[in-house]
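This is the structure I have questions about; it appears just below.
Missing here: one protein chain of the complex. Every other protein chain is in place.
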């Protein structure tokens, strides 16, 4: 029997009109720092969505594990002896102690430090001390670790979904996979994570990062002005609004992507030839491959909190740019705070020297010390602060996401766009962000109650 | 459309009987650390009252700004090119970033660091980047910064009121202005702030400071005993209960003031002749001027959280006392914490040397390091602690504000008091504090719902 | 008039089925970190139970005082001039300041630092400044400090109960006194506290400590494995599950105790002869004395949060073990945190050298630096973490307290057990913990409303 | 990285600051006053958050402390009282003086800078309130003993996190 | 501000304390034990908040640690175990030893005081738990090497903010 917690049924009033607001390009600011919204998100979004957990290359061997959050709950992601990946709640079934206290490592079993219940790396309960004396009728098979009912691995990315009734990952991603393939499946070896992720705390709501990667191109010229000044990124990649390089794809089965490209050129995000020669045109459609080839920058968010950025940049104007891929999760830590997790990847086939170089360039631009990221995370907390004001509540303050909406722009979507979704050839729009909030609202106001069978 | 937040409608049960309690001189201790009370205060008191923002002399030039809270919300107070003062919510209308990140300074515009929306110093939206590409129909005039609908400047003091339907400042102050004039309008130049305010955090409710300045004379002999011992204040100014110098004025249109005086003497709070010769009898009524002349100490609170203290004291028993005026706000920071802001002022005409001396004397007595203030802020947290007990809730504990109430005292109010309000010639009373809570209760339980039109 | 706070009436839904759960050995994990549960515990358990305050030997002289919490409320425990102990709320009746700001000491009176109201050490209001001028009709007798309506002293232990309608302490303890006598009343002088208590903060719920001392024997071999490895405790005392030394007594009028013994031996928890020769067989029943004599370890919890552990151990395998008694309280500090208070005691008659030795041994095993305690407090926070997960709520996760329940074990209770309660000759059971939660549930779901007369 | 001043001066200045810190941590304020010149100028300016182009934000007019010997002595005398509630029970402080830098030295004068971290505990609070600052000091030799002649304490915070500044910095 | 002891003694004592701190931060406990005299007396008394007139609140009977060489060694041996959960995964510590003051020195003995700040991190916590104290040490020369002969750690807190005191101070 399950008694749903009351928090699952509290839908703040101000969400009622949000569908209409969104059509006008408005979003209630309270979304960015509100306890009720937050609790509901944990239950309706994070407990039901396909959430990124880890990259396959973080777990090369059986017994390799990392600990990762889903929403704010602690899970272990471990590679089993058969190579399968398990996503296990980091909580002993006996009396709730934390069974895995390291953040990563390799193990043969998870033995609880409290009373010694011992679990196989697939989560099954292997044994309990004093079984003969105290647990004669304990069914070990009923007391394995709680595990995510669904785990999917796509192009090296491991996702989990806690909802037993979840749609399959392929269906969840839908046609957005067309774009993901370009980032993650261009070479036979796929992408590879370099080292451990950066983790750091920012006093902003998790959606602030997630929306940013949906195509908030108009912030680049202002937020990142100091980085642009020191000449570490090409003007085209930086997305000046007057340029023709920008492309925003929105409403692609609920997701969006921002693209900067230079048609006619061979760019591949500034990967050098020693890398690009491993890119295999047969692994993608011709249109996908052609897009990759002419691309300077790709960034997008797979709802809810997994984002990627594919980019060529340098860390010193005197050195050439290098391509790299960053993936990140925006982990909620209460309504007004998030922990950012950031990984840097390159194609697996890249030479070791290039991997190190790509890491440096990635770290120098998008990481806690990144010349770009530093300024993003500095401006974001302002929105959380605005969201927590009494003024916002009393005046029902709404933010403006109208850039490029309807007649705000006279730039029409591309008619002949070869990819899925609606592609607008402009940096001056917030359509990707509107897509994010449409998806968010749909998931938050879904009518079927959360699954609640006891385990 | 506005959907009032539920917190505005929650009035804790224990306020129901508070009117009766107050008549008996009782106040529920829970007022001093209760989340519901606090949320309601932010909405019913701080969002509707005339709140002190800054002093004119902090903003001598166009473009000068300071950032200041109203309740717990962040505002910018800036002098416009026409000399008018604007009180603007420090939150970008685009997507909520903080547009002003310095605490004070001078600027020609507020340009948002996120996407570069740029506002004039009067709050109007001056421009948005990529307007042609993305904002063809954006009405700039509709997207200026939120601003306080009412700003008033009285004798150098700038107040704002967020309630569009607020009564005018003059009406709000009422006859209490008689006393304010004495502090702030005695010389042609008025009062002048010396330097930047002290700011510090105290684990006590904001009302603890506000009530204290309404005439809590009986604490002086105990709380400040160590300061009295070192001989830095005259006995009469220290308000021993048996002295005849004390006067408590209560129920003056909702406010109160405490006065210590020496009839017949020329005191002017120990300002020296080089200062008092600028005091202009024609600027006040004869009765006001006469009171100023015989005064040792004045302190009062303009509801909700603006207090003043006019006083002569020294920082070393071997040096003569010097007069100064401190004004302060008791800024709420959650139910059990406040930030105190403290300014020190002198008449504008005072010589520079005297200003420095007055500052030293003010700082040495009323500031975080003040010999008086140190002990105030040390005892106040105890009440917040008492308020948070379960014992207080289960037993509905009420504090005793009965000093001098009814037959507790045989000292009658002055019949011939020339000023407004009821004046009792005794230090041994809490009538000023009772006035504060009567006003508080009236504002908290007011029946008309908060104004809620969308902006 | 009293208006009960709403929190007293909120009983989380998931307690409804807990009676049935408990029969099956299941306990909802949410008990260990839930705000509603916590608020209810403060009101239904801590405000109504007999709570340990201090030991008589901490207060040898009139005027000696210590400050101690009941639940999360601050009290002063002071010895009056007549030798009686008073338990007073540390809150001035005037306006709520903290009247006693030291943690321990000796005083003739409690004089409030705010306005100087002065209380006798029995809590009576002795005087108020300016009484003639401001408090002519104040009835001093009505404004004494709030005090616990019931205080009991048993064998040196001082308990208080805030519920005016509380059952007497003897009735509250019931037959569990049979076991308490063994710890506390074995010698004519009784037990004596050595020095001041240890206090430290642990991110775990208070029940985690309280349940542990009810007989969680099966954790010793795993949690304390490193301590066992260094040879500082006898194998029998460490309670290996296969040994015959263990005895769990449960359902002894709502309480439980765990015993490790070696029938036939003279052990007395490894007290040396210089101590045991003071043990007086006439002070206990023959059965009690015989149990003490053969005992290695006793540990138990008097609901809610008072625990004891009587034990012989060493701090260095090259030195012989020494017996000592630790008592402790698990003080709640919010739902997911507690402060542990730990005292070390020996029989009063022990030589001073032995007392010092016993203290060292006690500190080295059970204290913040204790080789045993260190590992307990490290594993406990995991349960609080599990309890706070959204997963636990959505899946109504229940912990497993089934060890030794019903047919889980084939070890029958002793038929001829001479003491009260049900005694099971096995370390492999959680019956004592189930007793704790049965008592907890009974107190939490009691139907009569909390007493609410105004004071 | 040549040594502009002899190591002896650095060592002497270090001992002076360490001894001073010890007296303050131990609340031996009268003995501390003996280390302070009768001509002391002792200032702790208020600080505000400013745009970089407007400087570091130290006030020239507003101070948390702006003292001479007489006012310091008055403060010490007040702390002698058992009724100085802010310091009875006393704040438990621990000062770490780091990065001592001699700026200039003559036979009778040493100008130096140091970094100060003070950890303050009151009552039951397990976590300290921390105050950090740069101190710019001038020591003067008076009758063959060094005295503190000038101190400027440049706080790193703009808002004080403690209810009262009832300690010396 | 004359130097009561030669700068060499200060420097030697400083190196001793710095090396000791390094070994402790690096969890080289057996090597640390080699720096500790077989006759060590090592105490960390419990502290309480008292009225000023009742003193500084250090207990004479109650301790967080009250050790000799044998008990320190037992603690180190326990920490060797992979099952010493409180320190596996280990607390990450950073010690700052400041304000070192030599109180007296002979050829074979140095008495000194120092201020200690330890920053402790466990697991994912981004903010350290901080412990500060004055340490009063006696170093003794044994077979031409200095050893820690006596240590009294005077904590500034009354309530420990960490779940366990599983480190050495």
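Assorted remarks:
As written, the chain order gives the labels A, B, C, D and E, with residue 1 at the start of each chain.
Operating definition for what follows: contacts are C-beta pairs under 8 Å (C-beta built on N, C-alpha and C of every residue); 3 or more make two chains touch, one makes a residue touch a chain.
On a predicted model such as this, the values are computed, not experimentally measured, just so you know.
The chain that is not displayed touches the following shown chains in the complete assembly: A, B, D, E. Within the set A:211, A:373 or A:393, the residue that contacts the chain not displayed is A:373. If you put the hidden chain back, the residue from A:360, A:422 or A:445 that touches it is A:360.
The hidden chain makes contact, of the residues B:35, B:101 or B:356, with B:101. Touching the omitted chain from chain A are residues 101-106, 194-203, 222-223, 225-227, 229-230, 232, 315-319, 339, 344, 359-360, 363-364, 367-369, 371, 373-375, 377-379, 381. In the full complex, the hidden chain is touched by chain D at residues 1, 3, 7, 10, 47, 49-53, 96, 98-101, 113, 115, 117, 129-130, 132-134, 156-161.
Chain E meets the missing chain through residues 7-8, 11-12, 15-19, 21-22, 25, 27, 82, 87-90, 92-98, 117, 119, 121, 123-128, 130, 139, 145-146.
Simple rule for what comes next: only the chains that are shown with their structure count from here on.
Path length between chain B and chain C in the touching-chain graph (shortest route): 1. The chains that touch both chain A and chain E are C. Two copies of one chain, chain D and chain E, form a contact in which under half of the residue numbers belong to both partners. Should one ask which of C-E and C-D has more C-beta pairs in contact, the pair is C-E. A straight line joining the Cα centres of chain B and chain E is 49 Å long.
Multi-chain contact residues, meaning those touching two or more other chains, occur in chain B at positions 222-223, 375, 378-379, 381.
Counting only residues that touch two or more partner chains, chain D has 83, 85, 87-89, 123-124, 126. Interface note: chains touch in the pairs A-B, A-C, A-E, B-C, B-D, C-D, C-E, D-E.
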